[in-house]
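Note that this complex is displayed minus one protein chain, with the remaining chains in position.
Think of it as A, B and C in the order they're written, each chain with its own count starting at 1.
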Amino acid sequence: MSHAASVHSLWTLAADPPREIPAPHIEYAQLAPTLIVLGGAVLGILVEAFLPRRARYHAQLLLSVVGLAAAFAAVVALAAGGHAGEKARIAAMGAVAVDGPALFLQGTILLVSLIAVFTFAERRLDPAAHGNRVDSFAAQGSAVPGGEAEQAAVKAGFTTTEVFPLALFAVGGMLVFPAANDLLTLFVALEVFSLPLYVLCALARRQRLLSQESAVKYFLLGAFSSAFLLFGVALLYGYAGTVTYSGIAEVVSGTTRTVDPALASTMGNDALLLIGGALVLMGLLFKVGAVPFHMWTPDVYQGAPTPVTGFMAAATKIAGFGALLRLLYVVLPGMRWDWRPVMWGVAIVTMLLGAIVAVTQTDVKRLLAYSSIAHAGFILAGVIAASPDGVSSVLFYLAAYSFVTLGAFSVVTLVRDAGGEATHLSKWAGLGRRSPLVAAVFAVFLLAFAGIPLTSGFAGKFAVFKAAAQGGAGTLVIVGVLSSAIAAFFYIRVIVLMFFSEPKADGPTVAVPSALTSTAIAVGVAVTVVLGVAPQYFLDLAGQAGTFVR
Amino acid sequence: MENLIGLLVVAPLLGAALLLCGGRRLDKSGHWIGTLLAAASFVIGVVLFADMLGRDGEQRALHTTVFSWVPVGGFQADVGFQLDQLSMTFVLLITGVGTLIHLYSVGYMEHDEKKRRFFGYLNLFLAAMLLLVVADNYLLLYVGWEGVGLASYLLIGFWQHKPSAATAAKKAFIVNRVGDVGLSIAIMLMFTTFGTFAFGPVLESAGDAGEGKLTAVALLLLLAACGKSAQVPLQSWLGDAMEGPTPVSALIHAATMVTAGVYLITRSGSIFNGAPDAQLAVVTVGAVTLLFGAIVGCAKDDIKKALAGSTMSQIGYMILAAGLGPIGYVFAIMHLVTHGFFKAGLFLGAGSVMHGMNDEVDMRRYGGLRKYMPVTFVTFGLGYLAIIGFPGLSGFFSKDKIIEAAFAKGGTEGWILGGAALLGAAITAYYMTRVMIMTFFGEKRWQPDAEGNAPHPHESPRTMTIPMVVLAFGSVFAGGLFSVNDAFLKWLEPVTGHSHGNSPVSALTVTAATVVVLVVGVALAWFQYGRRPVPATAPRGSLLTRAARRDLLQDDFNHVVLVRGGEHLTRSLVYVDHSLVDGVVNGTAASVGGLSGRIAKLQNGYARSYAVSMFGGAAVLIVATLLMRAV
Amino acid sequence: MNPVNYLYLAALLFTIGAAGVLIRRNAIVVFMCVELMLNACNLAFVTFSRMHGNLDGQIIAFFTMVVAAAEVVVGLAIIMTIFRSRHSASVDDASLLKL
């Protein structure tokens, strides 16, 4: 009866006296991390607007570092306050969940971004242009490559310091993405962190054309996929009449109140559910770069400025998988038997294709792109486990993987020749002879990618496969080890190239980085080794963060 | 006393160690050290012998366990020595002849710069050979068995700069290895059958094992014996072994090592007694070989090769005797000892001749040497008379007994074997006479060699002649002494046992027959070589002759079937390994690469095609999900 | 009239948009197709909202419009830059990155 009334009230609304709309109740404390970051971003814009050019770089750097650090502190505080465990709540009127996985992922994202910002700010690699130290971003994004405007900008020593606020906005979106507790928030967060990334991709100082092309591709495909995601959201809304995860979950598991016959046509219509779910899944799989939605990855990774690539490769994956986990574990657990087989297929294809295609790559950045695809496959294996173990293993893997990736791309920024970074593999020949240290570090990262014991890569891989096997996905484990074997081949190939082949006369030089990049790389190595040798503490952390709140 | 047995082996071993590791500072004195230690072990042998004579029949055997060698679960191998009459006989022969030949070598190898190493090897051989005969279990015997093999390998290939020598050495070792396979499997079979491989238990409880097992063991032992004693079909290495220095041929390839097979069979008597079929095989091998060797001996112009053939055939006699069982064991050993004397003597003689003739070995380049080297002539002559079994000399007694025993086997076998033995005797007489005439009689046929320096035949130095004289004595009297009221028989019987069998023909008849065939053989040779001059270059000769020169084509068979076949096998396997086994692996890698390239083509850089794949992916995803629900 | 028909319309529009993305070369047009898809979603939202009789769908529609607007800003900016450096807005010309 009451529903009939509410339906009726839809168009008799005008007649009634306007009802009082309750003010939304927001738990600012629990949203602190996101708010801090976004606030920092806004401040950054103001800085751009009001500070003189000379001062901006340092101001921005300081601002973003402080902002991210503060946000991270907030996350830690929340976790320490028990929000990861018993005090896990849904905040902001059901829009955002503050629970273990969310906090763990937010913490990781913040750390990764902090490191990434260091690499953004690196100014010692490129030779000084007209006496100005420059970073790897265009002097003036809007200027035509090689045009007078650009030359002028270079002469004037302009640099695109906007990258810092952009990055912060992206981080803000990423923080919300895995915590989003309704599909609308999910969508908005997605756009919030995607749009700045599109822009960042276009801002490379060298090889602008490639950079812009990658931006266009990323943008168009990204928009395309988000459209799909949105349509999926629409269908799910149609199915459940609500977009909150818990609401949908209730309908799925059939624990919802009896349905009005008038709405029976849509309410609980499984076709809507299945199609909608599939489309939303697709949107997320696109972001994590799973086959067959992976094709943007190599091009964008290669074209984008390397620091951005590193940032993207690491942070986007974390956010994407975070959202994916929440969606599958909170919204669709009731239909596990529908999505698991599909995800099986996706995982298998992703692992194999990523590994196989990488074998013939000749460009370091593309190589790492394909390897990231293969790794997405491995992580999916953990996702499919559909058990708390699975969740924590995925969390651990993401943490381990993101630092390795960041470190690897930071090393890529160091190997340069006249044309900027020398990313073609042939140029890496004999690097081990020229500068053993850099080569050794890169080798460590590669071995971690390959999952050699005593590196974080192995611990992560083992955790994920173990969870998968216990979840009854033995086949995935077999395929996993097989594709790891294939993958090992091309990681090894790079090592061979660096150490066992004679350096070329016109080979690239290895730039000596400032403390910034050095820190990034050092942290990468440290995390790789620590997580490889003594992972227990972090496994505990991920383990405690293993349960979602509904 | 027991401890002395160990010393017996250790003395020459010490010598070997000293000489081989001693370095240049021993170059001057090395050969004397070696000789001294050989003599030492001879003295020890004599002491032990005296001690043994001090006790009567049954208590004579000494036994001692030195230490536990390989103890693993039920597998208990000890280093232990057993010295009974049989071993004692060998010990005396080995050390005695060994010492003499050391002495001889002092002269013979005087000008060789690697003298020290030579004597080291000789001592090593003595040690191994002694270990072989005093070991108290088959595994330790196996150590000695391969030890002598090693020594013979080193000594045959002593002049390594000659490819022929190196090849001969390798051949000898490998052919012997084939025999050794037999011995090792035999030991394993003993272990699984009796749970041990010590002489005592195995031989005592041999009866309890089934005949099948015994036959198997016995045949395997026979294989081993064939390898070591150069019996058909594993005889091919002995002829080439003559590449080694002559003293080596005398000691190892005539007097001692090659007779190890006879020792093995005699030692394992109670096994063979339990396996008649195996015994049949043994006598067959013996008979075949004694004819084979004799025939080969007739055709060779190389004096050492001729003697090698004769060795083969003489050992054939021994094997034959040993195969006869209790009837023959004693005589096998007896012939072994006398043969040790005269054959060693003959070889030393040959060596002395070569020494005087710039190492010329072709008898067709000798002739009339009796004037130039009288001592050699006399000693060689006595050895010659002994081997052809001239009445009264050693060979006569021992060989005669074997022929008797062969008949005593009884039945058709008896006749066949006896006949073969007689025939062999005739041929022996023939080819030995041939050697004798071609070397010492007739007119001299030697000419200057390539460098134009003609040989000046001369008698060898004392160090060489003395051993020859001593051995000559042995070859004259040993047989007689042994036969004086069957001394040797009584001496060995406690160990080997003895039975007289039932001979269809009287001993006298046999003796007569032997003398007759002997005369025939000598006469034949005389007519062929004594009456008319010997051509300096070998005539083409009959088909048989040519075949005999080539060891009756047995070597060619080996070459074609085994060597060539083996080469083809290995070559094809190398191919298989590279292209098949490895090919699979590399193929997989390549195919992955190809696949990779093909898939990468999809990444064509067109954003719209990427969008297509996304769209398709979405479609697939939807359909798949729906299907999942449908099914 | 049965609101379900609006859903069909929405689906149709969405498909047209998608097809456009796959077919058209001009970046601007491709981008407009994407916008079309978004608006198809909006239509679906309001329809469902009508059917369910709650306002969520309509609110979401507003959000979508805002997001779309933001997207337009960024998208056009990027397309502009590449147009200026290439003097062509064809998506297919931007295919240096491949394999």
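The working rule: a contact is a pair of C-beta atoms (placed from the backbone, for glycine too) under 8 Å apart; a residue touches a chain by one contact, two chains touch by 3 or more.
In this section, contacts and distances are computed from a predicted model.
**Student:** With one chain of the assembly withheld, which option in "ABC-type putative transport system permease component", "Sarcosine oxidase subunit alpha", "NADH-quinone oxidoreductase subunit M" or "Carbon-phosphorus lyase complex subunit PhnI" matches that chain's UniProt protein name?
**Tutor:** "NADH-quinone oxidoreductase subunit M"
**Student:** Based on the whole assembly, the unshown chain contacts which displayed chains?
**Tutor:** The chain that is not shown touches these displayed chains: A, B.
**Student:** Among the options B:Val519, B:Leu573 or B:Ala619, which residue touches the chain absent from this view?
**Tutor:** Looking across B:Val519, B:Leu573 or B:Ala619, the contact with the absent chain belongs to B:Leu573.
**Student:** Just one of B:Ser87, B:Thr193 or B:Thr215 touches the chain that is missing; which is it?
**Tutor:** In the full complex, the listed residue that touches the missing chain is B:Thr193.
**Student:** Can you tell me which of A:Ala129, A:Ala149, A:Ala469 or A:Ala522 touches the chain that was removed from the display?
**Tutor:** Of the candidates A:Ala129, A:Ala149, A:Ala469 or A:Ala522, A:Ala469 is in touch with the missing chain.
**Student:** By the contact definition given up top, give the residues of subunit A that touch the hidden chain.
**Tutor:** 432-437, 447, 450, 452-454, 458-459, 462-463, 465-466, 469-470, 474, 477-478, 481-482, 484-485, 488-489, 492-493, 496, 499-502, 534-536, 539-540, 543
**Student:** Extract the touching residues of subunit B with respect to the undisplayed chain.
**Tutor:** Here the touching residues of subunit B are 20, 67-76, 139, 142-143, 145-147, 150, 153, 157, 160-161, 163, 166-167, 170, 173-174, 177-178, 180-181, 184-185, 187-189, 191-196, 198, 200-201, 204-205, 208-209, 213, 566, 569-571, 573-574, 577, 581-582, 585, 589.
Simple rule for what comes next: only the chains that are shown with their structure count from here on.
**Student:** Between A-B and B-C, which chain pair is linked by the larger number of C-beta contacts?
**Tutor:** It is A-B, judged by the count of C-beta pairs in contact.
**Student:** I'd like the most central chain, judged by C-alpha centroids against the all-protein C-alpha centroid.
**Tutor:** A
**Student:** Find the geometric centre of each of subunit A and subunit C from their Cα atoms only, then give the gap between the two centres in Å, rounded to an integer.
**Tutor:** About 24 Å separates the centre of subunit A from that of subunit C.
**Student:** Using mean CA coordinates as chain centres, what's the subunit A-subunit B distance in Å?
**Tutor:** 81
**Student:** Rounded to a whole Å, what is the gap between the Cα centroids of subunit B and subunit C?
**Tutor:** Averaging C-alpha atoms per chain gives centres 97 Å apart.
**Student:** Which subunit A residues reach two or more other chains?
**Tutor:** 216-217, 220, 224, 228, 298-299
**Student:** Give the residues of subunit B touching no fewer than two other chains, as numbers and ranges.
**Tutor:** In subunit B, 600, 603, 605, 607, 611 touch at least two other chains.
**Student:** Touching residues of subunit B toward subunit A in the complex: what are they?
**Tutor:** Residues of subunit B touching subunit A: 589, 592-593, 595-597, 599-600, 602-603, 605, 607, 609-611, 613-614, 616-618, 620-622, 624-626, 628-629.
**Student:** Residue numbers of subunit C touching subunit B in their complex, please.
**Tutor:** It is residues 18, 21-23, 25, 30, 91-92, 94-99 of subunit C that touch subunit B.
**Student:** Which residues, counting only subunit C, touch subunit A once they are in their complex?
**Tutor:** Spelled out, the residues of subunit C in touch with subunit A are 4, 7, 10, 14, 17-18, 21, 27, 30-31, 34, 37-38, 40-41, 44-45, 47-54, 56-57, 60, 63-64, 67, 70-71, 74-75, 77-79, 81-82, 84-86, 91, 94-99.
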